[in-house]
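Worksheet: the structure to be examined is printed underneath.
One chain of protein is taken out of this complex; the other chains stay put.
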């Protein structure tokens, strides 16, 4: 594990002594604690922790570490996961017609600003093929109709699974996914919605925003769940607008918000900053990373 | 009219030559045009204009001006209003328990940062009396129950009308007003709602925001209409929050947003910057004012 | 001129009747005024106007229009320019090592979100060649040393002039241009500086920002003038940061601000929204465009 940053995400019932017990555990195993972030939800009496470790001072193996940790974890009722930072996550991007999020994600990935391998772009339209090709990423055109929906989803799932995709990014993929699909990748599908949810769920949020005369528009990145636009929110942002904006102008202004919001959310996910709790996403900030 | 700033607000079907015709009219009457702002809604083919005039170069009377203007306005189907800036508007503030908006409005008014006379504070609770008294503003305690609602509203209306109130500010007045009341003061009641509408309409928006796990909270100032929290939006703002915030913390963070949003909306109204069109508020920015 | 949007930018001493005279002029020539924006600088008694016209109702030629307008303009001492929207402007992008602004501008241009022809990318390093090539844009590698500076600038000027470049974008071109170069393209070179000017002028602003412990970082797009980082500011933005950020993190966070700020500034320039007055840039907002 030398030279690796090991990240533990922990959730458990709140109780006295947690931080001491957990940090002691890692200290005794010879780890250097790079950062240790906590959140106590006092309404639900739940404790959340993100610990980042440097493994340079220890010879422990992954199996030994995990077995030891289990002994700590079980009596304290931890839900937990660990990432060893030893392999980049595989990402698939799903799109339809809209190009701005795709460009942005591919550029960030190519320039090393997103820590992942974009393995493929999947679309129900052939329109954005040239963008994937510019960046040398395989593009799969899988059209979909009401009738072929389940069959197309099976094709998508096969693609994702055979490529060992860790994260699916719906970068303006304008199709509603089936429950089966969604539940196949729990907390592993991130969607961008082009409004400041819960306002303007569903279709045409910019048109609705115009009609409602709002003075700001926004975007929301969230984990996809069975309930459309209802999943745990990872990131949101807005920008002020005036009466001058038509739905078309709002769409243009919104594109820049969508890009930033989705990229930030994906970065937090890839960086193991997120613990989902019910319908809320606990998103720890970067800690000197 | 010497030394006065005269403001015309105009709405009409869009057509060629409007700005030339209108500005010519004022130029020929001897006015100096301080600013002239337009908005064309090309979806509804509607034209909106706000003109601010300096009357120093003319001896025309108000009646002459308005009669002349009517001749221009009728064939072009103007809806219009004019304000001569010769008297401060009378304002009533309605509150319940929450003090931050009240303090803020009274301070701004006292320090000359809101161009109005706050004539009274009306509340269904006695709690904030001391604040009104600190600022030397009459405080009317008019408690309300389900049974006495209409009677209490009649008392309020009487107070407002006998004091020639031009604008009613609902500064966290936690009562739903009757249609009769609302329609008695069309486009003359401004309400502050403690969420970024249309998200979290109705009661307890901060609790709902916590439960939905949103990453920003906000406030919305709008004209009150019969449909609760559905009136034309004048001003909105938001602030980022994290999972750390409880409903109580959100309430505290939100208070600062509410203060600014309501104060800005009231200023725009008092300054004749707003034309309402359907459910949208056209809010012209200040023009060197 | 049919189907074109004609834009006039006017600056003159303030005087009574300007808006009436100017809008009348265009009305009488048969133009439809799409928007008419004004700004009066009452400190310097100067008047600024941006008028957008639809030429569908007129058969006037450009020469006739300009000759007629001159008769209006001269007695009123107008500085003015007109654009007929009939040809896209030619743009050159200058870069060094940093790629994020280049990607962003090329993407926007390719996707039709920036109304221009990017004719070339010029760099003193060969590093970003592949990005230009991805987008099919000619890339010129013109290295520079202290000794070859003037010679290299001559090469650049020749490239720009022979390609009839209308706008030069310094998208993190980390060289100080000579006065000769700068003055060759007055108000036609836009630079992005990676701080919220006038804070942190000169080199290494993110390092300075870290050392000063500021709680926000930003970026500034401005016209290049002889005084480094002192030219008229077109657009600025900032983002909150915390003590957690190292100079490296600030650089990464700043990249997203730089992209948006430069793109917005370029858009305003290409869209004829800017009038420079002394060291201030009057930037009219879009008007239903």
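Note that the chains are named A, B and C in the order they appear, and that numbering of residues resets to 1 at the start of each chain.
Rule of thumb we're sticking to: a residue touches a chain if its C-beta (ideal position, glycine included) is under 8 Å from a C-beta of that chain, and two chains touch if they have at least 3 such contacts.
Everything numeric in this text was worked out from a predicted model, so none of it was measured.
Here the missing chain is touched by one residue of C:39, C:103 or C:206, and it is C:39.
What chain B contributes to its contact with the hidden chain is residues 99-100, 103, 107, 111, 113, 134-135, 242, 244, 246, 249, 252, 255-256, 260, 263, 285-289.
Although one chain is hidden here, its contacts on chain A can still be listed: residues 16-21, 23-24, 26-27, 32-36, 38-40, 42, 57, 287-288.
In the full complex, chain C contacts the hidden chain through residues 39, 42-43, 196-200, 211-216, 218, 232-238, 240, 242-244, 246, 279-283, 285.
By our rule, only the chains that are shown with their structure count from here on.
Where the sister copies chain A and chain C meet, the same residue numbers recur on both sides for over half of the interface positions.
Rotating chain A by 180 degrees superposes its CA atoms on those of chain B, with the angle stated to the nearest 5.
Separating the CA-averaged centres of chain A and chain C is a span of 36 Å. Chain A and chain B, compared by their mean Cα positions, are separated by 41 Å.
Those residues of chain C in touch with two or more other chains are numbered 287-288.
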